[in-house]
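Note that one protein chain of the assembly has been removed; the remaining protein chains are unaltered in position.
Chain naming follows the written order as A and B, and within any one chain the residues start at number 1.
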Amino acid sequence: MSERETERGSPYAPQTAAETTAMLDAVGAADLESLFDVPESVAFDGEFGIDARSERETKREVARLLRRNADLTEFLGRGHYDHYVPSVVDDLAGRSEFLTSYTQYQPEVAQGFLQALFEYQSMLVELTGLGVANCSMYDDATALGEAATLSQRVRSVSGDRILVPGHLREGKRAVLANYADGPGLSVESYPMDDGAVDVDALADAIDSETAMVYAETPTVRGVVEENLGAIGDLADDHDALFCLGSDPVALSLLERPVDVGADVVVGDAGSLGTGTAYGFGLGMFVTREEYLRQVPGRLVGASEDAADRRAYTLTLQTREQHIRKERATSNICTNQAWVALRTAMHAAWLGPDGLVDLANECVTRPRDLAARLDEVVGLQAPVHDRHHFREFVARTDQPASAVAGDLLDEGYAVSEVGEHLIQVCATETTAEAEDGLVAALSEVAK
Amino acid sequence: MKYDQARWTDDGDDRYEPLLSEKANETVEIEDAALPDDLTRDSLTLPDPAEPELARHYTRLSQMNYGVESGPFPLGSCTMKYNPSFTEDVAARPDAAIHPDRPDATVQGTLALCHRLQDYLGRIGGMDAVTLQPPAGAAGEFTGIEIAKAYHEANDEERREVVIPDSAHGTNFATAAMAGYEVVELPSDDDGRVDTEALAAAVGDDTAALMLTNPNTLGLFERDIEEIADLVHDAGGLLYYDGANLNALLGRARPGDMGFDVMHYNVHKTFATPHGGGGPGAGPVGVREGLARFLPNPHVRERDGNYEYYEPEASIGKVHGFYGNWPVLVKAFAYIARLGDAGLRDASAKAVLNANYLAEQIDYDVPFGPFHHEFVASAGEQDAADAAKRMLDYGVHPPTTKWPEIVDEALMTEPTEGETKRSLDQLAAAFDAVAAEDDETLAAAPSRPAARRIDQVSAARNPRLSWQALDDA
Partner (left out) sequence: MSFDVPDDLRYLDTHEWVRATDATAEIGISDFAQDELGDVVFVELPDEGAELTAGEDFGVVESIKAVSDVYAPVSGTVTAVNDRLRDEPELLNEDPYGDGWMLEIDLTDESELDDLLSPADYRDQIE
C-alpha cells in the first residue's frame, strides 16, 4: 500500500471500492453513512485532528518519541525485575495462533493455548505446593487485592482487618486499598525489624478481627524473610488467611509456601518471560483447594473429548462475571494469558536446574555487590543484616538524592528509598555493568 | 520403545501433544544453596526440555489453536479485528523496555507517547482527560465507578446504587458489586434498548451511576441517549460508557457528546491490539471536565515541552501497581497514529458494512435492526451452541452464542472490518451449511479440530487443574 492510499481509509479494511459498492447494493444502502443510525443531535461531524501515516512513518514517529528515553543501565527492582528472556520465547509466543487468539470459549479450537495455560498452572502448583493456580491476574498488586477480597468470602475467616508489612511498595498498597474499599476492609501496616517482619509486633497487632495477614519474601527491599513459619502460625491461630507474596524465581529456591502455612500466594510471575516492560506484569494467584469455589479469574481444567482423549477447557466458570454477574468472585475478564504463556515457556527453557541456578545467582550477586559497595568510601551495604534476593539497601553519607542524581549523570539508575538510603538491584542482566557501577559510586558517594 | 512422538494429521487419532511434564520432568535436589538449608526448599520437580524440544512443543500447541490470522473470527462483542504486525515491532523496541522506577526526566519518550495517546483517546471519545492505567476493560470499569464514587463523596453524597440494563456485559454487574454498590437491574424494552420509563422509575437519590453500552449488545444505537442522560443527570447520577462497542461509532458519534461523564476504551477491541488468548488488554478511562481531579495516581501532564507525573488532587489512588499494560498501550498508539482520522472513520464504516452484508447473506433470521458493527441472529429451532460447534468443522470461528438472551438461540456476530467480500461470502456459506443441517449432525460436531466435543460436565464435576491432579499422572 502506498503512503497516499492510507489517507483514504484503514489499510486493514480490505474491501475494494467495487466490493464496497456491491455490498452496499446487497444491503440496499445508498452509501456508508446511511448505515449509521445516529440521531443528528449527537452525531459527530468534526475531526479528531490525527494525521494518518504510513507504516514506515509510524515506526519513525514512535522511534522519534522513545529516543527521548535516556540510555541508562538500570539497577532497579522493587517489584519489577529484569531477567534474560531467551529469543525462543519471543519467537514462539509471537506465533499468531497464540497472539491473535481469544479467550478459550471454544476449547476445541483452543487446545494449544489451554494446554499451555494448564502447564503454567501446574508449574505454579509445583513452586508453591498449593493445589490451585488460576491462569492469571493483571499484576501482583491486583492479585493481592483479590486475595484480600477472597479472605472476606472465605467462611472460616471473619473480620475486616488486612495486615500488611511496613515495607511494602506504595503502589501495591494503593491498589490493595482500592480493592479493600468495596467490601469495607481496612488495611493496616505492622512494623519491620531490620528489614524483616517483626514477629512480636505482628503478634501484638493480630486479633480475631484480622481477615488476612500479608508478608513477602523477598520483601520490596530484597530481604529474604526468615520467620515465615511463625507468621503462618500466627495467622492460623487467629483464623486469618496467610497471604504470601513472592515470584517464580524466588520460589524455585526459597521455602515452599505450603510448608510455612501459606493459604494464598500472589506476586509477579512476569519476572520470568517478560523482562523490564515499564511495570507490565503478570499477577500470580495460587491457593488451597478448599478455596477453589472462591478463586477469582479463569481456571483451565482437564477433561475428555467425545473420542475419550484428554482435552482441556476453561472450567468452573460459574464463579465468573459472565455467569454470576454481581455475585462473581471478581469482575476480571480479560487477563494476562499471553504473559502466562511466556512465563511457562521461560520456566521450561530454564528447567529446574536453570531455575535453581538463577535463584542462587539472585542471592550471591547482590551479596557480592553489597560487599564491594561496603568498601566504597561513603557507603555502607547492606543496611539490613539479612539474606537478600536480587537487591539490597545501602546507606549513603551524602544525601541519597544527590548520590542517585549524580549516578544518573554517569549513566546508572538506582532507587532512592530514604534520605540516606539507596536500593540496588543486581541480576544476571547487570553482570557486566557492576564494575562500572562500583567505579561510579566511588566517585559520587564520597 | 513405544512410538509417542505425536504429529498432527487430519486422517487419524493422533492429534495430541503430551504435557511438558510427560515429556521431560526432572527433579533437582537443592544442595549447597547460597542460603541456609532452613530457608530453602528440598527439591524442585519441573519439565526440563532442551530448546529444540521446547520449540516443537509450543509450535505444535500453536497448531492446535485458532487466531485471527487462522481465519474469520466473527465473535460478537469481542471485535476480533486484524492485529497489524508492525505494532509488535514497535512495542518490542529496546527503548520501550525500561524500568518503571526511573525518574521522569529519564523517561521523557515514554511519557510523551503516553501523553499523546491520552490526547488521541480524548479526542476520539470526546473526553477531557484520559488515564492509561487500567490494564483491561473490567479494570477500566472499576476505575470509572471508583471515580463516580469519589465524585459523590466529594459532594458529600452517599449514593448506594448503580443502575445497569439487564442486557449489559457481566463485568458491569461485577464491577459495581466490587466497588461496594448495590446493582439495580434495568429491564430492556422490546427491542433491547433502554426503557426510559423504567429508567425514570429506577433512578433517584441513591443512583451513583448508570452503566451503558452504546450501541447495545444487539448492535442497536440508543436513540434516546439524550433523554437517558438527562434522566440520570437530573437524579444526580453519572453516566458511564462501556467502550466494548466503540468500533461501531469511530468518527460518527462520541460518548462525550452523547452526555457520558466517564468511559473506558477497550484498546484490544477498538484499537487492534492482540487479545493474546485472553489478555493482556488495556482499558484506558476518559472523563469529562471536572472529573479529571479524581483520576488514578499518577497522571501524565506536559510542562514547557517536558512531561511529568503528578497526583491528581482528589485521586482515587491506583488500579495497577505501576502504570498499566505499557506494551499494549504502545501498540494502540501505533495503530491510531497509523490510521488517523480517515482510517479510524473507515474502520467503523467497513465494520458496519461487513456486519450488514453478512446478515443479509445468511439464512438465519436476524430479528433486530438497524444494527451497526454486529448483529444477533437466531439459530431458530437449532441449539446455538451446537450450531457453533459445527461451524468449527467448516474452518471458521463461530459467533458468540446464547447471548444476549433477548434473542432465542442467539448467534451474536461481529465480522469486523477485516474481512473481504469474498471472505464474508465464504463465512455466510458456512453459516448456511450449518443452518441446513440436522440436530444429530450438530450435536456430534466438531470432528475436524484437534479435539472433538469436550465434556464440560466432567471438567466441572471432577476438577483437574494441574498435571499433579491428573489420575494418570
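Some points to look at:
Quick note on the criterion: contacts are C-beta pairs under 8 Å (C-beta built on N, C-alpha and C of every residue); 3 or more make two chains touch, one makes a residue touch a chain.
Quick caveat, the model's predicted, so the values are computed rather than measured.
In the complete assembly, the contact with the undisplayed chain comes from A:Q317, out of A:T142, A:N178, A:T276 or A:Q317. Considering the whole complex, the residue from B:Q63, B:T441 or B:Q456 that touches the absent chain is B:Q456. Of the listed positions A:R8, A:R60, A:R293 or A:K446, the one in contact with the omitted chain in the full complex is A:R293. Against the chain not shown here, subunit A presents residues 293, 317-318, 323-324, 327.
Counting the whole complex, the residues of subunit B in touch with the unshown chain are 402, 456-457, 460-461.
The working rule: only the chains that are shown with their structure count from here on.
Subunit A and subunit B have centres, each the mean of its CA atoms, that are 19 Å apart.
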